[in-house]
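With one protein chain held back, the other chains of the complex are shown just where they sit.
Let's turn to chain A:
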């Protein structure tokens, strides 16, 4: 599908721009890291956005104040922070780092590394592509892993799996258990009650977090819908903490219409209610825009916002595009205030754009000092 080609192409463009890389190098300066203590947690919970920047930066943003609160340095090797998972108490952010080879838990107040698991050992090289989540009690961290055995003279690809770490094990943590997982998982998301670990891959799997047993499979790539081809989904942005609903765009095509017919290509929204376990898919437009990721409005749960070069407001439940505006540049990630009154777009470059949920007007902006590249890092919300 063209849209997907554009996804890959544009991602490369932005990631590789010399200007962005130059500025990323500038961020290495110690002066920009750790700009002061995180604002003391007020009596009522306050929201902070957390994102990653190259090289190895973890950024805490006060969206209400429209300013960056802190930039912490993620220790160890690597350049681009990947998936970010906040602890349920909002105190720690777990970040895929070290060229997908490690997860680092950073205390958001002190910037100290309080947890670290390095995945590879001996002749086994392990990469954590994207999927990671934490149990609602904050005790266990689940990481989707793709291992390869490095033998003399050859590699042997091994089966993918989910590794479980005890967060209390801190720096040097080892997996306390692993269980097999289907290949190509990109998102892990816990149910609200902690009883189900959802995994988005070719299909959407409901797994038992204790045993790894797949209890239920919602078919996606393997769906059999009359007159619809298999959907294309690539969502590597877990952005479900506000509404407790995971959402992702999907692209599909009508097999009963000729490819020359513009209505043959459809964009839809998949939602997974992490409280009820309800999965829904609904097309909302003839494909007319590239979309990378989306977020559901916690104040109006049938409504979603999606992002790439446009910000879209989508009636996910009704299957309609409500409004769409152009953005100044590409944004990969999106999140939303707990009261649904502000939408935040991030990723890709070095700013967070703040948008009004109804007018989709740009009502604010947060610049990350030194203009570092956020790349594909998650944009998460923590409450303190």
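Methods note: a residue touches a chain if its C-beta (ideal position, glycine included) is under 8 Å from a C-beta of that chain, and two chains touch if they have at least 3 such contacts; residues count from 1.
Criterion: contacts and distances are computed from a predicted model.
Undergrad: Just to verify: the chain that's not displayed, which of "Acyl carrier protein", "Fe(3+) ions import ATP-binding protein FbpC", "Quinohemoprotein amine dehydrogenase subunit alpha" or "Glycerol-3-phosphate ABC transporter permease" does UniProt list as its protein name?
TA: Hidden chain, UniProt protein name: "Quinohemoprotein amine dehydrogenase subunit alpha".
Undergrad: Any idea which of A:184, A:282, A:301 or A:362 touches the chain not displayed?
TA: Missing-chain contact among the listed residues: A:184.
Undergrad: Among A:297, A:330 or A:374, which one is in touch with the chain left out?
TA: A:330
Undergrad: Considering the entire assembly, which residues of chain A contact the chain that has been omitted?
TA: 4-5, 7-10, 12-14, 16-20, 100, 125, 127, 129-130, 146, 148, 150, 152-157, 183-184, 186, 202, 221, 230, 232-234, 236, 309, 326-330
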